[in-house]
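Every protein chain but one is kept in place in this view of the complex.
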Amino acid sequence: MELKPQPGMAGTGVLERIEGRFGYATDQHHLPGLLHGAILRSRHAHARLLRVDTSRARLMPGVRAVVTAADVPGLNRFGIVVRDQPVLCEDRVRYEGDAIAAVAADTVEQARAALEVIDVDYAPLAVVDQAETAEQMSPLHGESNLLAREAFERGDTDAAFARCEVIVEHHYQTPRQMHAFMETEGGVAIPDNNGGVIFRVGCQSGHRDAEQLADILGLKPSQVTVEATPTGGAFGGKDELTIQPAAGILALQTGSPVLIHLDRFESCRTGIKRHPVSMIMTTGCDRQGRILAHRVDALLDTGAYASLGPAVLENFLDHATAPLYRIEAYSVSGRLVYTNNGVSGAFRGFGGNQATFAVESQIDALAEKLAMCPMELRRINLRTVDEPGSRGQVVRWTAPPSNVLAEAGASPLWAPAGSDLRRRWLTGTGMAMGAQGNGLGDGLPDSGGGRVSLTAEGRIRLEFGFSDYGQNLAEAITCLVCETLGCVAGDIDVVLGNSRGPDSGPTSASRSSVLIHGVLADILPRWNDCVRDQAAALTGLPRDQLHSGPGGLFAGGRQVLSYRELAEKGQPEQTLIDASQAFPVAPEGNQPVGRYLQLQISTVARVAVDRLTGRVRVTDLHHITAAGRVIYPPGYLGQIEGAAIMGLGMALSEDMPTRQGHYLADNLDQYIIPTMQDVPDQRVDVLDNTPTTDRFPVRGVGELGIEAVAPAICSAIEAATGIRVRHLPVDAGYLLAELCAQEETCS
Amino acid sequence: MTRHTQPEPCAPEQVTFELNGDVISQWVSPATTLLDILRGSGRITSARAGCRIGRCGACTVLLNGQAVPGCLVMAWQVSGGTVETVEGLAEDPDFVQVRDALATESALQCGYCTPGIAVSLVSGLRQQQNGDVVDLEEAVTGNLCRCTGYGGLKRAIAVLTEASSET
Partner (left out) sequence: MSDSLSNLNPVTARRAIRVLRPDSPDQAVSLARQFSASYTAGGTWLQPTHERDQCWPETLVALNSSWPGFRGLDAGPNGLTVGALTSLAELARQALIRDYLPPLAMFLNRVAGPGVRTLGTVGGNLIVGGDLSALAMALDVRVDVINHTGERALPFSRWLRERASDDLLRGFTIPDCRGWRISLEKLGYRERFSPTRATLACVHDGDRVRLAVSGEGGLLRLVATETFVNDRADLASGDVGAVIDRELAAHGWQDAHLRMALRRMTTELLSEVALGT
């Protein structure tokens, strides 16, 4: 069924957003006594710090504080998985974004002017700028530049390869993509006058950030509050702490609120990126096309600090096992190495889409060698809903994979493109599939909670710890609450992302929707009972005749008590209900492995390749998603469309190459993301066979849309030109050279 | 110890312009960007520094009726002009039309780029009313949006285009 946006479902805060009064983290210039902070970054990708002299900076006009490593009150380290990144470097810098000192001053200009007179003596060290040779270089941390190595094995891969009729082996490379959220990292740290600090910052996990910040600032956890404010995009790029530590230290030193807002140059230089992956994939099948053996050897460049690298490696490998396909034996391994090439970490897709790009390309390569239709090859190898997942785990799909494939086969995009394109443009259609798990996965602790209450004003308040950076979470919550309680949007307040509120866990890993649905299914019936009990006491009507509805409680088809009256006359404080639940990671009693809740997508792409220049235009994208129930259609559609265009950017234009550890792009004129005219028409069809009794009918779709776009585009390019591109982003020059070579052979 | 000497700031000049119907007069150095003047005024939050080099459109405002990136306009260029931002357009019929189309078609997610997009669309609609041929999809090519993939925006523009062809 084609998903339509359903006009008129405008959500909360939409008008405020359009009218520019939504109050983003970096809009908070009105705070009394506000100071502006700035951070001194390393000029070298790798060096010893011999001397940091701030004496001149302290004398600069307007300067209120200058801090270095010596001024970090607590732990001078942060990082979600491994706390290995200095807040302010002590004796060594490991990438060009490393922070050395920070200044608070009356104006931004004064703060930046002061940075310029901080004298730093460096002794440059050899720059580790090639992931391939990183392990032979002197280590950035500890004993070796090998941060992690992991392998998943199943069956006897060598023996399985020996039985293969056809084997394909290729090298794949994916780019160091930048999140390029429109609001660069920023926010304020505000002293609370009791020795603690309140943060209003664009972030993805208030609770987790508060824990780390308490350690850094040498405060008790109760002294740090994170109020996640509306954030101008994140996509994983604000998962780690960004400006919070420096802002917090400066706020404590000065006793004043401190605002730090990175400009785009600094954001490009310091912000985390998507892991570039270099991998060799070998895949074999028998004469009938049954895939028997699969081997992956991958190298991920994690940059100077661990960040979420180890978790990205795990998710990459999980996807590299080809979760959609039944493969007798595989040996999938990856190495994660430190280099001085910035820092890589969380980014929508989280390693998975890099692997899927290669896996799907391999399927096409096998089909080509077998002279078989690539969709037919997929069909005979796809798992059924009853089979275990690629890692032997129980999997809950929301539709049979073969149905998702069949819908792709029926896409109107397989019809030839209009003839106006024919002369100059080579056109073609291709497809790819992808699977995407929900949740942090692989047995990592994963749980989250939420809260419902009736406010003194008679509003139904829902609180979750998730951050809002544009995913329409509030709208999804509102829709679910209205559906369950029969009330209307006007009855509901949604409060998100306060570290003092319920801890829902991080806003990542496509986990929010699943937890929201699960928690609401728990707390709303209990809340409803509680409210009906109170209403029964107040009205004298039997509880069984009362039910909640728009504006209040109803009996016999008419409203007998408004929520406001209930709040005034009843005991609203007793309506507060909290619940937390474990993220569904495995069926009861089973050991969690891989991803239990799985989604699927198939993406059909139609492209036009310019015969003259090799440049590629994607003219159409058609996605078939199987990701459970749609709660809020515009939100679902927006997530799929938005993620797909990120995938398109990664496929065609986005990369952050480095030279000697320095990024070669520093702003949006050099780092090229799609504009309105680069995007195709998109269509999203939703396939949902989830039984109504399923306990997890709602899944998170934040990452699904990016999964299969790049391989679908490359498949379409191959259909148009006969050339398969395996290194992203697609190099138009390479494609052109191949086209020319082809023409010469033909003529 | 010698105190570092910063270059002397250029003597501030008085820059007077109309902002959303009010006359604004400020003493600033002449190369200050309009974006910094607007945000420094404490009245404007809709124009945002996304890149500071005129490449993202998040600071788009109307200068003398035309959509421009505020970060590329210097104070001396604004003198005597009129500047409109979405804060001042709330009652403007073109803006209302644009706002409603963006809202009903869910043409936004995080919303950070949205005021700039709205300003570009208002400018496009006004040019159309002046008889110019303006493709609204072209009018927003300077406004980058990273969340939506522009799907909702395309639908909103279709609504606006249909409405303007009916009148």
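Order of writing sets the chain letters: A and B. Residues in each chain are counted from 1.
Here is the rule we go by: a residue touches a chain if its C-beta (ideal position, glycine included) is under 8 Å from a C-beta of that chain, and two chains touch if they have at least 3 such contacts.
What you are looking at is a predicted structure, and each value in this text was computed from that prediction instead of being measured.
Contact with the omitted chain, checked across A:Gly33, A:Pro124 or A:Gly195, is made by A:Pro124.
Check B:Arg55, B:Arg99 or B:Arg146 against the missing chain and you find that the one touching it is B:Arg55.
The omitted chain makes contact with chain A at the following residues, 43, 109, 113, 115-124, 265, 424, 611-615, 617, 652-653, 666-667, 669-670, 672, 674-678, 731-734, 736-737, 740.
Seen across the whole complex, the unshown chain contacts chain B at 4, 6-10, 29-33, 52-55, 57, 60, 63, 66-69, 71-74, 76-77, 120, 132, 138-142.
By our rule, only the chains that are shown with their structure count from here on.
Centre-to-centre separation of chain A and chain B, using mean CA positions: 29 Å.
Of all residues in chain B, only 1, 3-4, 6, 39, 42, 44-53, 55-56, 58, 85-87, 90, 99, 102-106, 108-115, 118, 137-138, 140-155 touch chain A in the complex they form.
Listed in rising order, the residues of chain A touching chain B in the complex are 5, 7-11, 13-24, 26-27, 29-30, 55-56, 59-60, 113, 117, 179-184, 230-233, 235, 261, 263-264, 469-472, 634-635, 637-638, 641-646, 648, 667-669, 673-677, 679, 681-682.
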